[in-house]
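Before I ask anything, here is the structure I am working with.
As you look at this complex, bear in mind that one protein chain is not there, while each of the others sits in place.
Per-chain numbering from 1; labels A and B assigned in written order.
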């Protein structure tokens, strides 16, 4: 059942860190603070830690499944449910990753339209973005990983810049701890899911890892670092904004940049938003790559043909989302699907895999 | 066996027929004084040194005991002699400056001796890659001399020099040089294979080969390092790279190479590591500055006035007030002027070139500011950017950087800073996809290899350079005895 990938197309185990972290860390980071604070208020940082722990558990489950079948998601589904059902699930996943691509690109376009160019044409800008994405994917998974790598390393200086908000931070805002009920905090955790979503792409690129066993610690480290970054941002945000003001800002991270003033740059947010391009491009490419990869696994169609077709589908979908409301609806939907997928479906799938393994073993045994 | 012989003979006749059309073809008849053996000397006069024939060969052939063709190599005091029966060699050997000896009555057996005329300049000092410290030799056009320069520096038996002939018409000799125990055989095979696959009529310089054997010929980035410094070539070979020397070209090629190597000057290794690391960082900054500064100017002035610090605002607005063009035209105008100056300077003799530079720089610059065509802020920016682009130590890379600015400018005009970042992403993807002889071009930045960072953006001390670069996949990774680097003495001991 294992899929053979040429050795020189595989990636070193530690690069898994960048792919997993990149998938989680993208557009959500610009506005997650408001969403998680909706229910949990200034206690939402606890929600982040809870989600972090949850993601570690799910990641463990994913690795367990992958090790059992030594393949990818399609192999798992075939192993558990048989060929036909696995195809249906596969199609669902294709759609899921396409939606993810659309969400990432459309949200970024939305941000540019609000903050920089009100008259930016969605279609043309997405066309260029998606062309770059296709160009990246044509370079193979190694190039996708490479962009993920640079997408994390190069914009990392941004996190140091958040310290500019410290003179305005009122850490008392975080007190008293646990002022909200447990259910509120759990709701906050659920809202957090769009932000940390995406690590499940491991299910697809697992066969591309050179030494999968070694990659485990890197994947967990990636998840851990995402949690830490979110925590860092959330705490700074809660200290910077009173709760009522936070609820008024759709992209609190961007609003926080407005206070940054350097001797050679008067306002940072414009540089930051432009920079985010480097962050969302690998994000979209991983998602689209996953989508085309599943198509290849299911129907054996060349990725060279599917990637442009899928990109065009994404382009059309992106151009048909006109209003903020539609964009929000889409990202909410993806967030919901991602939440149920990651935290409900995959654990169940693990159980099913283990049972299937036992049954098959018994069959062989008898 | 007879039929092929006959065929060969006809081939030979055809050859002679064509050759005799040329004026410098000589086919001379002699008779040995002692043995009365008659023989012919055949050679191309323009390629051979007549002094050698007259002083080193003819006296012995005429007065020595020549009975048989086999005696020729013993008679004449020339090392490079060869006896052959293969008529196919004739053309090849003659055009390499050999003299063909044939004894009458036994025309099938051929004897060649080398009487090549050495025409060429003497070894000079490097002009493109000049360095203040370090060796001052540079390659010349003659491959023999170039190989001599390399061989002298690596006097071991493991240094392999393989020779190929490329070009149906030019018959250019190309040498592949590597160290057997160190260089990864895969790299050598790739180079050899690609060179053998070249099917072209003529090659006049190593840059032809660079373009033909590059992994991606549609990339503006040079994927093989070319250098005129023998020290750089030998260092590359010792490191585990493959060098290519082309006859008639004063530039040797080294591969596989990486982007960071193209930004490192060989002088970096002559200076203390702290100093050279500083210079490398300066160069890196200069290149980034040179590519990005004009696009950023255009982007900020056209779209992001919010970014401009308020103290700078008045200077910028005041300098641009009278200018009728949008920033993009202003920038393009100046950029193109600078490119013109560079092209004009490069095409003219050195002294006139300098004058052009001064006239262009000062007169055109000042005049265009006074005429209100460009702002003086932009003039400063563009001049600085041009200056910065000259800091790249590899000439080819400098050209690439000159070119790169324009797509960035276009995107900056379209979408401001977002456009700049987008074009940066495209460039980055291109660089990630690029390979040099099958090895990743961006290494050690991507794939990230901490070990190779010792000689990338900075150059650490030789103590830290104990291993060969990972991406070369050398057979012998160690290059320095690490033990003596470790021991440390206490204070006052």
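Everything that follows uses one rule, which is that contacts are C-beta pairs under 8 Å (C-beta built on N, C-alpha and C of every residue); 3 or more make two chains touch, one makes a residue touch a chain.
Heads up, the rule we're going with is that contacts and distances are computed from a predicted model.
Per the UniProt record, the absent chain's protein name among "Amino-acid transporter subunit membrane component of ABC superfamily", "(2Fe-2S)-binding protein", "Ger(X)C family spore germination protein" or "Hydrogenase formation protein HypD" is "Ger(X)C family spore germination protein". Taking the complete complex into account, the chain left out of view touches A, B.
When the omitted chain is restored, the residue from A:115, A:224 or A:343 that touches it is A:115.
Annotation: of B:224, B:414, B:434 or B:472, B:414 touches the absent chain (contact as defined above). Of the listed residues A:108, A:241, A:289 or A:346, the one in contact with the hidden chain in the full complex is A:241. Within chain A, the residues in touch with the undisplayed chain are 114-115, 117-121, 124-125, 127-128, 167-168, 170, 172-173, 175-176, 178-179, 240-245, 248, 255, 258-259, 261, 266-267, 269.
Touching residues on chain B toward the chain that is not drawn are 300-303, 305-306, 308, 310-311, 313-314, 316-321, 323, 326-327, 414-416.
Definition applied: only the chains that are shown with their structure count from here on.
Rounded to a whole number, the gap between the C-alpha centres of chain A and chain B is 45 angstrom. Of all residues in chain A, those touching chain B in their complex are 11-12, 15, 112, 116-117, 120, 125, 128-129, 132, 135-136, 138-139, 142-143, 146-147, 149-150, 263-267, 270-271, 273-275, 277-278, 281.
The touching residues of chain B, counted against chain A in their complex, run 303-304, 306-310, 415-418, 420-422, 424-426, 428-429, 432-433, 442, 446-448.
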